[in-house]
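Note that one protein chain is taken out, while the other chains of the complex remain in position.
Then we have chain A:
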Amino acid sequence: MSCHGPGEGDVATLGRTTEVALLGSPNTGKSSLFNRLTGLSAATGNYPGVTVTRSRGTARTSSGSVTVTDLPGTYSLEPASPDEDVVLDHLTGRQESETAPDALLVVMDSTTLYRSLALCAEALALGRPTAVVLTMVDELRARGGDLDVTGLSRALGVPVVETVAHRGRGLEDVRELLGEVASWPVALIAPPHDDAAQLSGWIRSVLDSARYRSPRSSVATSRIDAVLLHPVWGALVFLAVMFCFFQVIFTVAAPIQDAIQAVFDHWGEVAANTLGSGFLADFVGTALIGGVGGVLVFLPQILLLYLMISVLESVGYMSRAAFLMDRIMARSGLDGRAFVAMLSSTACAVPGIMATRTMPSSRDRIATIMSAPLMTCSARLPVYLLLISLLVPAEARLGPFSMQGAALFGMYLLGGLASLVVARVFKATLLRHGALPFYLEMPPYRLPTPRGILRAVWTPVWMFLRKVGTIILVVTAVLWVLINFPAREAETAHMDEAQAQSYVMENSFAGAAGKAVEPVFEPLGFDWRVDIGLIASFAAREVFVSTMGQVAAAEDPEDPGAALQQLTYTHGPHQGEPVFTPPTIVALMIFFAFAMQCVSTLATMRRETNSWKWPAIAVAYMFVLAYGAAWIGHEITAAVTR
């Protein structure tokens, strides 16, 4: 098996462990293998300048540790886009920031060996110490296929190990293989990967030596697909799945979120009682505990969302759904896979943006990332509910439906349509170049492992908590300072709590800022107090409700409806008139529908696109869109209700 001289393949140098790169097509179980080998030591990062990510971790082997890098799944090493250029550069050592890996571990799905051998040929031609891992071998045999591993190893000239990656069988063999990385051979004669006919001949001879028998197509998969991809039944199942998706997120997550909120409210009270009144108590109570609570309140939704997405993905249903949705998504220039990101964004744009990692085309990814935040996320809900209650009476009916419910549905529709249109515009303008042809592989249905699911859920959730959580916390603290300082203890000494708070807020830094920007938002009907709310909601949209509550000196800041209805303009041409008239409310709702008011989303965009350029573009275009559409809404409503 190994036919090299002494010293060849001697890779361990002082102070650096051997690096093995995992190479393979998507859907081969490569990532499961990587996760099982590296456990919790894995970290994901971007290649500089592009959106491609790669993961790196440490695997323990019998002869010490080995660094394992999981490269993005690819069908061929020939690059089709700048993203793929980077991967090839990394492999061949041309990438400045990364050293070329010392050895290659090619992961191939034994059920599609015929196709994977082309990639293997390209890998062998790189002239590096190489070994092969075959996955899904149990499935191969269950479907009537077979192969002789020794024969394959002889034909390829490299060590070959059989595994069932997602069940952990054969894992020890892979560890052993990694332990012997120093003795992996370099291919003596590069397989002919340039000439198509010669390549076919080579592939056939390798398969002959391995006595490879192709598996039958999976009967179970065909039967299930006959239903799930059926034009009528498939669509019905799809709608049912989507409906369950929504229900779980809104119905199941809600009580858990309430429970978390209650816990934090309780701690807030405990803090107030222990620390008494004064700034420290308020800071700890509002900023710290409130801030942390504000982050953790996202947790049930994101957990459930990722749980469902990863179950659907590992079972194989996601590609079926993308198949059904593709025609519709194609109208906005996106592909069927984008719908997962869009759907997730209805809970929160943060996991939605993270979900775009599965899209191979960087152009599509960015278009989706730019348009996903327009989908109505759950943070907008409290704002919509408040504003709708001010606009539409609770008893009003639209046929059998509640008018308020219809208005809410309308906002969802608005967000959805806007995001599709914006994606189209981006694809046609800024993202004109670099198209990849559409393709979608439909893996056979497979039972997911609990371990794989847990990992697929844990990684993004942990990232959310760490990165996004810190940002929300910091911004909450900063806003707390802006709203509560300068303290006006002398002036507020004789006021009751609500009035005092309102006075302080009006004369704080944030208040000054609100008054300063008032002329900007005047055509929309917003007065400086609403502008304070807008400034505060830059951190997170739902903060708008409590901020308005505080500004209006509401008795219950969580339910400021009545107090807000009594707010009147303090100066200007409309002095004395109520602020929250239908035109203002409509303008405000539309503004919230379209404006970028979420630092967490921006932070996630930054992380996923690996630059500040795209978040900056998002802030800019969304502000213009929000302002323009809000103004149109204002004018139309004013004309209609005059």
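Here is the rule we go by: contacts are C-beta pairs under 8 Å (C-beta built on N, C-alpha and C of every residue); 3 or more make two chains touch, one makes a residue touch a chain; residues count from 1.
In this section, contacts and distances are computed from a predicted model.
Undergrad: Which listed name, "Ferrous iron transport protein A", "glutamate synthase (NADPH)", "Na(+)-translocating NADH-quinone reductase subunit D" or "MaoC family dehydratase", is the one UniProt assigns to the chain that has been left out?
TA: For the chain not displayed, UniProt's protein name is "Ferrous iron transport protein A".
Undergrad: Which of these, A:Ser97, A:Ser222 or A:Thr470, touches the one chain of the complex that we don't see?
TA: Of the listed residues, the one touching the omitted chain is A:Ser222.
Undergrad: One chain is left out of this view; which of A:Leu88, A:Val149, A:Leu171 or A:Ala235 touches it in the full complex?
TA: Touches the omitted chain: A:Ala235.
Undergrad: Which of these touches the unseen chain: A:Ala125, A:Leu299, A:Leu440 or A:Ala638?
TA: Answer from the full complex: A:Leu440 touches the omitted chain.
Undergrad: Please identify, in ascending order, the residues of chain A that touch the omitted chain?
TA: Touch with the absent chain occurs at residues 75-76, 78, 80, 111-115, 118-119, 196, 200, 214-215, 217, 219, 222, 225, 229, 231, 234-235, 319, 323-324, 326-327, 330, 336, 436-444.
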